[in-house]
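The complex appears here without one of its protein chains, the remainder shown in place.
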Amino acid sequence: WEGEFFPGIPKIKYEGPSSKNPLAFKYYNANEEILGKKMKDWMRFSIAFWHTFRGTGGDPFGAPTKVWPWEDGTNSLAMAKRRMRANFEFINKLGVDRWCFHDRDIAPDGKTLTESNSNLDEVVALAKELQGSHVKPLWGTAQLFMHPHYMHGGATSSEVGVYAFAAAQVKKAMEVTHYLGGENFVFWGGREGYQSLLNTDMERELGHMAAFLKAAADFKKKIGFNGTLLIEPKPQEPTKHQYDWDAATTANFLRKYGLLDEYKLNIECNHATLSGHSCHHELETARINGLLGNIDANTGDPQIGWDTDQFLTDISEATLVMLSVVRNGGLAPGGFNFDAKLRRESTDVEDLFIAHISGMDTLARGLRNVAKLLEDGSLDKLIRKRYESFDSEIGAAIEAGKADFEMLEKKAMEWGEPSVPSAKQELAEMIFQSAL
Amino acid sequence: WEGEFFPGIPKIKYEGPSSKNPLAFKYYNANEEILGKKMKDWMRFSIAFWHTFRGTGGDPFGAPTKVWPWEDGTNSLAMAKRRMRANFEFINKLGVDRWCFHDRDIAPDGKTLTESNSNLDEVVALAKELQGSHVKPLWGTAQLFMHPHYMHGGATSSEVGVYAFAAAQVKKAMEVTHYLGGENFVFWGGREGYQSLLNTDMERELGHMAAFLKAAADFKKKIGFNGTLLIEPKPQEPTKHQYDWDAATTANFLRKYGLLDEYKLNIECNHATLSGHSCHHELETARINGLLGNIDANTGDPQIGWDTDQFLTDISEATLVMLSVVRNGGLAPGGFNFDAKLRRESTDVEDLFIAHISGMDTLARGLRNVAKLLEDGSLDKLIRKRYESFDSEIGAAIEAGKADFEMLEKKAMEWGEPSVPSAKQELAEMIFQSAL
Amino acid sequence: WEGEFFPGIPKIKYEGPSSKNPLAFKYYNANEEILGKKMKDWMRFSIAFWHTFRGTGGDPFGAPTKVWPWEDGTNSLAMAKRRMRANFEFINKLGVDRWCFHDRDIAPDGKTLTESNSNLDEVVALAKELQGSHVKPLWGTAQLFMHPHYMHGGATSSEVGVYAFAAAQVKKAMEVTHYLGGENFVFWGGREGYQSLLNTDMERELGHMAAFLKAAADFKKKIGFNGTLLIEPKPQEPTKHQYDWDAATTANFLRKYGLLDEYKLNIECNHATLSGHSCHHELETARINGLLGNIDANTGDPQIGWDTDQFLTDISEATLVMLSVVRNGGLAPGGFNFDAKLRRESTDVEDLFIAHISGMDTLARGLRNVAKLLEDGSLDKLIRKRYESFDSEIGAAIEAGKADFEMLEKKAMEWGEPSVPSAKQELAEMIFQSAL
Partner (left out) sequence: WEGEFFPGIPKIKYEGPSSKNPLAFKYYNANEEILGKKMKDWMRFSIAFWHTFRGTGGDPFGAPTKVWPWEDGTNSLAMAKRRMRANFEFINKLGVDRWCFHDRDIAPDGKTLTESNSNLDEVVALAKELQGSHVKPLWGTAQLFMHPHYMHGGATSSEVGVYAFAAAQVKKAMEVTHYLGGENFVFWGGREGYQSLLNTDMERELGHMAAFLKAAADFKKKIGFNGTLLIEPKPQEPTKHQYDWDAATTANFLRKYGLLDEYKLNIECNHATLSGHSCHHELETARINGLLGNIDANTGDPQIGWDTDQFLTDISEATLVMLSVVRNGGLAPGGFNFDAKLRRESTDVEDLFIAHISGMDTLARGLRNVAKLLEDGSLDKLIRKRYESFDSEIGAAIEAGKADFEMLEKKAMEWGEPSVPSAKQELAEMIFQSAL
C-alpha cells in the first residue's frame, strides 16, 4: 500500500457554526480557550482502534459490510502494520493526540502466547515510531472476551488455566501500554459475569476477580507504570449479568476487596443507559465516589436493549456530560475515548470522518453550553438556594455528624410543621434549555 | 363492631396438595420439618398491615375500590383500633406469628407531632395487648413518604426542618417497635432520591442520608433495641432515582459511610426486577455481602415498569428464593413479610385470605423443591465440578492472593492452550426443573 | 373569590430568544408566519383542564402537595365554577385558544347519573359563557377510569350494567362537547384492557369495545357533531395491557371491526415511548395510516416505566414531532393538547405558567428548526437520493404491483450482484443537528 489511505480527505479544520462542510468542525476549535482551558485539554479525545479499524459491520444476524480499501482480507502481521499506518493518518487528519487499543486488535493472535506476544511487539514497535512525539495511547487494554477460551470469563473463568492465561495476557498488554507512553489501562469485563446462577458460584468468582485485579495493581507498580487503572462498568451483554454492573456496583466491589485506591472508573454512556441510569447519573456517581477517571463517549438508543455504541449527537446529553467533566476539573490523565462505531449500513470511508467530527463537535457544543450555563449562573444559584436551610447552625451540626435524634426531636417539636418550597424543576429545565 | 371480622372464614388448615379448598394450605404445613427445621421457622411469615388493612385499591387513575365491612369511612382513632382487632383476627386465622407496620398506617396523623405520637401510643397499647404471648412485629418502620412535607425526601430533604421532623418520627417509631418486641426496624427511602439532577445536590443529600442513618444506629443502641436495622433497596418510584437503588448500590453506600456493621438489607423481589436483576440475583448479592436480613415476599410483572406488589405464585421463582434462604441458614431474626396486595379488582374479603394462602403455599412449595434438589444433589455436584480446577495448588495460591502475574505467566506458558469444558447450563436447567 | 386568580402574572408576551424572563416566550410568536402559516395555526395549543386544574400532586406513595389558593378543599359545584373561571384566566394570560376536559374534571359526580348530568350542565353553561367568541374545546372526553364501577373497564367491563352506564356517560359528554363547539372527541381506554389473561375473555371484550365505538360513531352523526373521534393509544397503566396498545395495534382494531373511517388517533409522546417506540415513530405510523389527528404534547423519562407526563423540553424530540406535523400539513381540526403536569414537588402557582411557556417554546423552537431543515433541503435530498433506483421502470412496475417473481428473477440474473451504497446515517444526524 503506497501513499495516502484517505486520499480525498483533507486535514479537518474548524470553520465555525455556519459552515455546511461535513468535513469541518463547527464547534470544536482545539486551541480556543473555554472556562480557563483549551478545548483540547478539556476533551483529550482519543480514537478507538477497534471500532474504527477493526469494525466490520458484522452483527449477530449479518456478515461484515465494510470493505475498507486498505484491507486485504487477511489477519496477517503485514496487514496489521498497514492498518496501523492508516490509524495514524486518520488521527493526524482528525487532529487528535490519543488512541486506545486492545492487544488483539492491533496484532494477530499467534498459535501460542509467545507467538502472540511477539506479533504484538512487532506492531507496537511500529506504533511507537508512528506516534512520534505528540501522540500516545489514552489507554491500552487486553481483549479477554473474543477468544473461545474466555467463554466462561478471564479472571472469573471456572478454569484455573484460563485465569493464568488471562493474567499473562494482561501482564503483556500492560507492558506494551507502558512502553507506548499510555496514560491509563482499562479492564472491561465483558465475560466476567454469569449466564445463569444455576451453574455459577458467584462468591468464588468474585473472589477470583478481586485477586486478579490486586495482582494487576501490584504488577503495575513493579514495572513503574504510573497510569491509572480503570474499570469500565457495563450491566450485561455478552453475559446475562456482568459483575461490573454500574458505577455503584463496581465501587462496592472495590471497597469490599480493598481495591478502592488502585482503580478508577471508565464510564460509558451507552452502558449507563443499559443499566437503567442516565449517563449524567453514572458520571455523577463516579465523581462523588472519587472515581471518575475516563469517559467512553458514545450513546445508545433509548428504545434498544443492547449496546449500539452510536456516536453521541444529542446536544442536551452532551451538555450534561460536560457539566460533570467541568465539575470534576477535567478528566486528565483520562479523556474521551470514542467507543463508538459507524452504523453497519455506513460503508463509505468518509463516514468514518463524518461520524468522528460529529461526535467531537457535539461534545464541544456541550462544553460551550456549560460555559454559557456557568456564566449565566442562575442554575447554580437555584441549587444553592434549595439547600440554604442547611447552611445554618443545626444544618452544620447535622453535616458534622453531631445531631442526635433527641436533639432533632426537640427541634422538630419546637419548629412545628416544616415548610417545603417548590423544587422549581420546570424552571431549572427552562434555564438549562436556554443554554442549548 | 361486635363479633368476628371474617365470619365466614375458618382457621386455615393444612389439607395437602390434593385439596381443592381455596381456604386451605396445600403445601404449607407449619410444624412439618424440612431440612432440619420446622416450616414455620424457615418462613417466619409476616402480614403487612398497610397492604392488607390500609390498601384501598386506589391507583394513579382510579379511586378506591375496596370497602371492607369494618371500615366506617373515617381515619379516626376508634377506627384505627377496630382495624387493629381485625388485623389480629386475620393473623390468627391465617396461623402466622408476625406482622409489620408503618407508624402512620396504624394510627392517624395528628395536627402536631405530639398529637401523632399520642395517637400512636394509644393504638400501640392495644396492639401490645392483642399480640398476646406468641405474636410480635417482624418489623416496624416510619412512613416518610406520604405526607406532603416529605415531598423532597426525609433524610435527604432540601429542608433542614424536614430532616429534623423525620428524625423525630423515626425515633418514635423505633421506640414503639422496641416496645412491641419487634425483631427488626426497616428503612424504605421512597422519597430519598431525586426527580431531576438539574436541581439536586446529590453529594450533599447522600451525606445527609448517612448522617441520619448513623444517628438512627446510635439511637437504637441507646434504647437497648437489639433488632436488626434494615434498608430496603428499590431503584425508583416514586422518585426517578432512589439512592438505595439495589443491593450493591446500598452496600456501597454503607461501606462508604462506615455503616456496614449497623445495617442489613430487606430484599423485595419486585424491587429486584425493577432494578434489572432477578430476585435470586439480589438475594445472592445481599447474602455474599453478608447483608441478607429479610425478604419482602412479592413479585412483579415482567412486562410492567412499576411496582405491582403481587403475591408470588411462580413456583420456579419461589424455589430460587428458598435456595438463597437455605444457603443463608434461614433469615432469623428476619423473615418473609408479605409486601403484596390484592389486585385493585379483587374486592371480596375472602380474596385477602386466598391471596395470602397462595403466597404462603408458593414459598412452602419452593422450600419443598429445594429439599428435593439438595437431596438429589446433582446440581450441587455439577457446580462443584465446574470449579474443581481451582481446588489445586495453584488455585489455592490464587485464592490466597499469592499468585502474582509473573508466576501466572510462567504457568500459562508451561500449560499452553487452556481447555474449557461445557458449562452444562441446559443440564442444570433440566435438573432444576425436575425438582419442581 | 374576587378578582384575579393569578395576580402576579401578566399576559405572557413574546420577547425573543435573548430574554431571560421566565414569564415570556422566547420562541413562540403566535402570529409570526413560518412555512406559510402562522405559528398559532400550526400549533393550535390547548390546556388540559385535568392536569392544570385538578392535578393535586398525589402519587401512589404520596398525598396531594398542591394547594392552589382558589381551592376550598371541596368538590362542590361552586368550587367547580370558581375553578372554571381560573381556567379561563389562565388560558387568556397564556394566549391560547383551546382547552380539553373530561366530564368529571369540570363538574362533580352526582349520586345518580341524572344528578351528574345536571352538575355538568351547570358548569358547561358557565364555560360556554367564559369561552366567549375565540376560545373553544380542542376536545372533550368522558372519564371512564376513575370511578370504582369502571374497575373492569367501561366498554370492556365484564358487567353489562357498566357498559350501559359508560354509554350513557359518553353520550352526555359528546353532547356537551358539541354544545361548547368542541372540534374533536377523545377516547382514552385506560381501563379497557386486562390485568391478567387468566380471568379474561379477550375476544369477547374486544367485540364489546367495537360495538361501543360503533354506537358512539352513530350517535355523533345523529346529533350533527362534526368533530373528529379520536382514540388515544397507550400500552399499559393502569392495566397490564391496554387494548389500544400503540398506533398500529389500534389501526388493526379499527380495520378489523370496520371503524377505520370513523376514528383517528391522538398520539401521546409518553405513551409512544412506553410502548417501545419513539414518539416520531408513532406519529409517522399514524400519519402513514391516514390516522394522525391530534397530539398529546408531553414527554416521558427514558429510564422510567410509567407515565410521567412531563412537559416536553427536548429540542431534538420537538423538532422530530414538528417534522411529522408539517408533513401532515398540520393537525387541524386537531392540535397540541398539553397532557402534561407539574412535577409533584413544583408547588408555586407560577410553576404552572413556567411549565406551559417552556412546553410551548420548545415546540415552537421545533417548528423553527423544521423550517431551517426544509429550507436547507439537504436532508430531504439525501432521502430522495437513497431511493432513486426505484424511480426507474422496474421500480415503477414493482410499486404498481406488476412485478412478479419470474420477471424479478430474470432481472436479478441479468443484473448480477447488486450494489448497496452507504445509508449515510451519521451524515443525516449531522445535518439534522445543524438545524437545532
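Lettered A, B and C in written order, each chain numbered from 1.
Assume a contact is a pair of C-beta atoms (placed from the backbone, for glycine too) under 8 Å apart; a residue touches a chain by one contact, two chains touch by 3 or more.
Predicted, not measured: the structure shown is a model, and the values here were computed from it.
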| item | value |
| --- | --- |
| Touch with the omitted chain, as defined above, among A:Pro108, A:Pro238, A:Gly401 or A:Pro421 | A:Pro238 |
| Identified contact with the non-displayed chain, of A:Glu15, A:Glu32 or A:Glu345 | A:Glu345 |
| Touching residues (missing chain, whole complex) on subunit A | 57, 59-65, 145-148, 150-152, 190-191, 195-196, 236-238, 240-241, 274, 301, 303-307, 343-345, 347 |
| In subunit B, positions touching the absent partner | 20, 22, 26, 273, 276-278, 302-303, 311, 313-316, 342-343, 345-348, 351, 354-355, 357-358, 362, 376, 378, 420-427, 429-430, 432-434, 436 |
| Absent chain, residues of subunit C that touch it | 112-114, 148-149, 151-152, 157-165, 167-168, 170-172, 195-204, 206-208, 211, 214-216, 218-219, 235, 241, 245-246, 248-249, 251-253, 255-256, 275-278, 280-281, 284-285, 288-289, 320, 379, 382-383, 386-387, 389-390, 392, 394-395, 398-399, 401, 403-406, 408-409, 411-413, 415-421, 423-425, 428-429, 432 |
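Definition applied: only the chains that are shown with their structure count from here on.
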| item | value |
| --- | --- |
| Computed distance of Cα centres, subunit B from subunit A, in Å | 36 |
| Junction residues of subunit C, two or more chains touched | 303, 343, 345, 347 |
